[in-house]
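Only a single protein chain was left out; the remaining protein chains are all shown in position.
So, chain A:
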Amino acid sequence: MAENLANVLHEQLSEGFPDTHRNNSGEGADRRRVVEGADQELNGQPPSARPSQRLESEEDEDEELTLKYGAKHVIMLFVPVTLCMVVVVATIKSVSFYTQKDGQLIYTPFPEDTETVGQRALNSILNAAIMISVIIVMTLLLVVLYKYRCYKVIHGWLIISSLLLLFFFSFIYLGEVFKTYNVGMDYITLALIIWNFGVVGMICIHWKGPLHLQQAYLIMISALMALVFIKYLPEWTAWLILAVISVYDLVAVLCPKGPLRMLVETAQERNEPIFPALIYSSTMVWLVNMADTDAESRKKPALNSTTPESQASLRGADDGGFTTDWELRQQETLGHMESSEETRRQVQEMPRTSPAIQSDDSEERGVKLGLGDFIFYSVLVGKASATASGDWNTTLACFVAILIGLCLTLLLLAIFKKALPALPISITFGLVFYFATDNLVRPFMDQLALHQFYI
């Protein structure tokens, strides 16, 4: 599959189609997530280095290879997505902080505790509209900034975002966990723990680190972001935003004039990888090995940052997925943090000089999924477990639905061999199963459990 996609990339590079579309928008809807099976290094390769012609027979072989790697790659994504969801659901079920209503984000200013259902519906529609329009604006801004090569800002933004996430959010999380379990902790020990956690995270994400540690940090960061979303988005707004974001993801990735597609095309024209940071990669060879080639490539590992902000910005606007409202609010509550396109640009610029990791054998070629996808999947499952009255059945149903959606998306990726958004199918299945299970299955199963009937 990797080789096949590599060939596809070649074709696309020569034809100018964006094929590696990966958006890890951290928090905002600006993330675009594309599941990619190809190795990313190809983005940095000049198109002339690859033959752009393919023979018919090669296509069949590529088809075969594509399918061969499919099942393994599906599982390589199942495991981290499952882990992220498990962390989020476990936290939601045990730590009550994340289900308390402590206000809303600036991006969703209309309250949902209104008197009439109609008013509530209207408010949630307005909230979702505001969020989506901010995301669209940010996406367009990102594309524009990227076109004008403001890379330093991106890099700084990514660093600041991941700093905030790794230190401040995890500090809050740890504090709430201690409160839940009534654990006494002194500040000195806490400072030591948070400092070590954060610094190791920064190193793993932005520089070099063991693959599994890096993956674990990415999963933890996605879970933290998802928890923030679950806490601050009211219920109807959250469902609407999820639905609208999957539609937006679909449109922005697949339409010829979609901002993300243009972003990808621009990146390919410049032979730069498209925002390699904020992407979960099942093999991170490109990060570690690259750093040895030259000074510039050493900076590449920074790409691994998964700050939600940068992810959001990948989505389209350069806010790293965080809409401005959210950022403003975060600035109010948490302090300044931002991921900018420049940081992302810089990040993107970095791997350009690294030619090599193509020599990896097919085993090394992993599959990549944007962190924004992790986050929104976890938001769906977490919201289901937080708000559904059917409790665990609904959570389980949404979990299975999302996994099946991911499986189907990867299947489509293997068939179509181009960049695809990872959100629409999974989120659609997840939403359908959430509402169906909560309203139809739950009363049925409750009655069955009451009488101890088994089906």
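We adopt the following convention: a contact is a pair of C-beta atoms (placed from the backbone, for glycine too) under 8 Å apart; a residue touches a chain by one contact, two chains touch by 3 or more; residues count from 1.
We adopt the following convention: contacts and distances are computed from a predicted model.
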| item | value |
| --- | --- |
| Which of "Serine/threonine-protein phosphatase with EF-hands", "Gamma-secretase subunit APH-1", "Importin subunit alpha" or "glutathione transferase" matches, in UniProt, the chain that is not displayed | "Gamma-secretase subunit APH-1" |
| Residue in contact with the excluded chain [from A:Phe78, A:Phe178 or A:Trp236] | A:Phe78 |
| Touch residues of chain A, complete complex, unshown partner | 64, 67-72, 74-75, 78, 390-393, 396-397, 400-401, 403-404, 407, 433, 436-437, 439-441, 443-445, 447-449, 451-455 |
